[in-house]
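Can you read through this structure? Questions will come right after.
Removed from the display is one protein chain of the complex; every other protein chain stays in position.
Chains: A and B, in written order; residue numbering restarts at 1 for each.
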Amino acid sequence: MKNSLKEIFTGFNSLVTGMRITLGEFFKPIVTVQYPHESLKMPKRFRGHIELVRDPETGKAICFACKLCERACPSDCITVEGAKLDGAKKKSVTEYKLDFTKCSLCGSCVEACRDNAIRYTHQYNLASTNREDFIMDLFKRMEDDAKANPMPETPKPEVAPQPPANEAPKAEQPQPAAPAQPN
Amino acid sequence: MTEAITNLVKLLATEPYRLLVFLVGMMAFVGLNAAYLVWVERKGAARFQRRPGPTEVGYAGLLQPIADAVKLMSKQLIVPAGVDRTLFRVAPLLMMSPALMSLAVIPWGENLAARNINVGLLMIFSFASINVMAIMLGGWASRNKYAIISAARVVSQNVAYEIPMLLVAITMIMVTGTMNLNEIVQQQAGAYTEYSGMGFGVFFMAEYANILLGCALATVLFLGGWQSPFGILSGVIWFLLKMYFLVFSVVWIRWTFPRTQFYGLLNLSWKILIPVSLLTLILSSAMIKLFHHA
Partner (left out) sequence: MITKEVISPPGAPNETFVINLGPQHPATHGVLRVKIVMDGEYVVRAEPICGYIHRMQEKMGENRTYAQFLPNTSRIDYLSAMTYTHGFVGAVERAAKLQVPPRAEYIRVITSEMNRISSHLVWWGAFLLDLGGFTPLLYAFDDREKILDLLEAITGSRLTYSYYRIGGLYNDVDDDFIKGTREFIAQMRPRLKMYRSLVTDNIILRKRLIEIGPISKEMCRKYGATGPVIRGSGIPYDVRKVEPYSAYPEFDFLVPTCEEGDSMARYLVRMEEMVQSLRIIEQALDKLPSGPVMAEKVPRVLKLPAGDYCYAVEAARGRFAVRIVSDNKEIPYRVKLRTPSLSNLSLFEEASAGMLLPDALALMGSLDLVIPDIDR
């Protein structure tokens, strides 16, 4: 008898304690983020889908299609093709497709690349109504980005005035490379 | 013009019209409450969980119950094959009506009762038994194992509550000497899975109407009804304040604790509440006998 009375007392106490705690939480501010109106900022190392990196000096992709990323991927999402342009020492990438429907965001590709030619984006708002949007053509995306954000001209260093006879052949050297731009 | 209006008001104050006005007002009140108690519960539950609750539809989500009602009304009323059609359709209505009818005898203010019946308390308890039957009918008519099991559980819980409640009510009746709810004030002071769309909606509303009735009854019996604790401004405002405080406490308790074990609940009722209320009854009758003539 005494035990059950004691139990009623402690039981009632625990009910009151519980209600007091939830009442305390009632008056605290909310902790949720109201998504369409507010959104969170992704941390620096966030793993979104990958993108090709452009070399700041030349404005072209660093990637030269060595296919290390294609071999490292466990889900066979990456397809890379490259071709050697005339006069260039290494290959240049001509095609880079990422099948994002299979990608598991493991990061093996970024880790495998030895030249930092690919990096993560911070894109998480990816919703679409057709599947083709997720077969990403990263090369085309890089080109679109290059047209939209052309590289600022690197300032030329101050050069001592050269005698006019040497200037003409020096100025002509960059030109042969220009028509070979892949389109 | 004003004479026509005063004549109209005088007409409405006469007996059959006064009752009609009250009943229409009551149904509107219950309907509005049932709809907005959903909002109170969702917002209250959300706040206990540190999130905002409905905010998109209308300011602070106030139009959310209307959006939900429109959605429920637009759904097809599916009557599963093989059910007893009449019982299936009747069960939600049967659960709503006792709550509505019982609210007619609750004294909302000093002169505000739809019908001041001498046996008001008895009427409320009798109608509560119809509730139990309605739940059983809803579960049985659904012709679904899970619905029948749940309905059987709810019925045994309800029966287990009713007996201590009745004993407590009998104690009150003995102490106050009347079953008339207005005088009592002056002396102190849910087997729904097969129901789609509006059928479910009506069960839901009936549940809230019953919560409302329970809180109203508790206010009448234990908290002094429409009387004011400070002696000022008595009337329907105090009644509503007390009733809504009880409703908030229902939401508060519901969202703080886990469900008790089904058998634990029945044990609590039969082994503790009934002996305690019987004891209270005996003690009260002894006190009345001893001190009544003083």
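Simple rule for what comes next: contacts are C-beta pairs under 8 Å (C-beta built on N, C-alpha and C of every residue); 3 or more make two chains touch, one makes a residue touch a chain.
From a predicted model like this one, the values you see are computed outputs, not experimental measurements.
Novice: Considering the whole complex, which of B:55, B:176, B:256 or B:284 touches the chain not shown?
Specialist: Going through B:55, B:176, B:256 or B:284 one by one, B:256 is the residue touching the chain not shown.
Novice: Pick from B:48, B:88 or B:140: which residue touches the chain that isn't shown?
Specialist: Of the candidates B:48, B:88 or B:140, B:48 is in touch with the missing chain.
Novice: Check the options A:39, A:58, A:104 or A:149 and report the residue that touches the missing chain.
Specialist: Of the candidates A:39, A:58, A:104 or A:149, A:104 is in touch with the missing chain.
Novice: Since one chain isn't shown, list which residues of chain B touch it in the complete complex.
Specialist: Residues in contact with the chain left out: 45, 48-51, 145-146, 255-264.
Novice: Go through chain A and note every residue touching the omitted chain.
Specialist: Spelled out for chain A, the touching residues are 7, 10-12, 14-15, 17-18, 21-22, 25, 31, 43-47, 72-74, 104-108, 111, 120.
We take it that only the chains that are shown with their structure count from here on.
Novice: Could you tell me the distance, in whole angstrom, between the mean C-alpha positions of chain A and chain B?
Specialist: 58
Novice: For chain B, which residues count as touching chain A in their complex?
Specialist: Contact set of chain B toward chain A: 44, 47-52, 55, 252-253, 255-257.
Novice: Looking at the complex, which residues from chain A come into contact with chain B?
Specialist: Going through chain A, the ones touching chain B are 15, 18-19, 21-23, 25-26, 28-32, 34.
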